[in-house]
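Right, one structure below, let's go through it.
This part shows chain A:
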Amino acid sequence: MTDPASLQGVAMRTDWYIFIAAGVAVGIFVYVCIGWCLIAYRDRSGRVAEQFENNKPLEILYLVIPLLMVFALFGVTYAIEMPIDRVTGPPNRIAVTAFRWSWRFEYPNGTSTAGTPTKPPTLYLPVGRSTQIELRSDDVTHSFWVPAFLFKRDAIPGMINVFDVTPNRTGRFVSRCAQFCGLDHALMSFVVEVVPQSTYARYLAGNGTVTP
Partner candidate 1 sequence: MKTFVGLFATAAAFGFAIAIAYWYVAHKEAAGTVLLGIMGAALTFTATYALAAEREAKLEGDNPNETNEEAAGDVLGVFTTQSPWPILIAFCTLALFVGLLWVPVLGAAGLVGMLLCFWRLGAESARV
Partner candidate 2 sequence: MIEWLTTTDHKKIGIMYVVFVLAFFVIAGVLAGLIRAQLAVPNNTLLGAHAYNQVFTLHGTAMIFLVIAPFGFGLANFLVPLQIGAPDVAFPRLNAAGLWLFVLGGLTVFAGLATYGGAAATGWTAYAPLNEYFVGTGAGQDLFFIGLLMTSISTILTSINLLVTVFLLRAPGMTMWRIPIFTWEIVATSLLVLMAFPSLAAAFAMALIDRHMGAHFFDPAFGGNPVLYQHLFWFFGHPEVYVLILPYFGMITEIIATFSRKPVFGYVGMVISAFAIAGLSLGVWAHHMFTTGAVSNPFFSAVSFLIAVPTGVKFVNWIGTMWKGAISLTVPMLFAVGFLLNFLIGGITGVMIASPPIDYQAHDSYFIVQHFHYTIGGGSLFALFGALYFWFPKMFGFRLDERLGRWVFALLFLGFNATFIPMGFMGMEGMARRVYTYPAVGHLPMLNAIATLGSALMALGAILFFVEVLLAVRRRIPAGDNPWGAYTLEWMTSSPPPEFNFETLPAVRSRRPAL
């Protein structure tokens, strides 16, 4: 599993771990039952199959237990998801616009950079601070996916999607469009570079001419 590079990503990785654990437990249990049947009840000579077709207590049990399990899983999901989807009003707001087939980033001071399929653009984010991303599309539906943040959100024409992200470590993270958008969808990537806050401030002050 990717080592998350954002606070929200850490929460989402916890969700992954819980579900993977539950899934593995259920999987092993069911596989063992099936294996047991195939071995213990193999049709050997003289074997007579027991003709039963009900077991009311058992049937109620395996209706109730999975119900309780999914309630618990939903509770976990809801608790983890709500803070991630919640949008506050952090001062650092970046407008991201997707188009066929690259990205444009507009920073709070008006600095703007755009890329091409062969020259993916870089999105600079300050570490340890919350950034609000406003997602737009110029043409068809795209999707802003940063695997290192374990997160994506669609860029839909006619809509503005807003989300907050707080990177928790510096680094360069390859990212990409995730919603099929036509011919060069496969080449529509970008880079998220998380930099120290001072570096970010210098980048903004230099209007994007001083690359960190």
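These made the cut because all candidates are chains of the complex that A comes from, given by their letters.
As a working rule, a contact is a pair of C-beta atoms (placed from the backbone, for glycine too) under 8 Å apart; a residue touches a chain by one contact, two chains touch by 3 or more; residues count from 1.
These numbers were taken from a predicted model, which means no experiment stands behind them.
What touches chain A in this complex, out of the candidates 1 or 2, is 2. Put simply, chain A touches candidate 2 in their complex at residues 1-2, 11-12, 15-16, 19-20, 22-23, 26-27, 30-31, 33-34, 37-38, 41-43, 47-55, 58-59, 62-63, 66-67, 70, 73-74, 76-78, 80-81, 84-85, 139-141, 143, 145, 147, 150-154, 156-159, 161-163, 174, 176-186.
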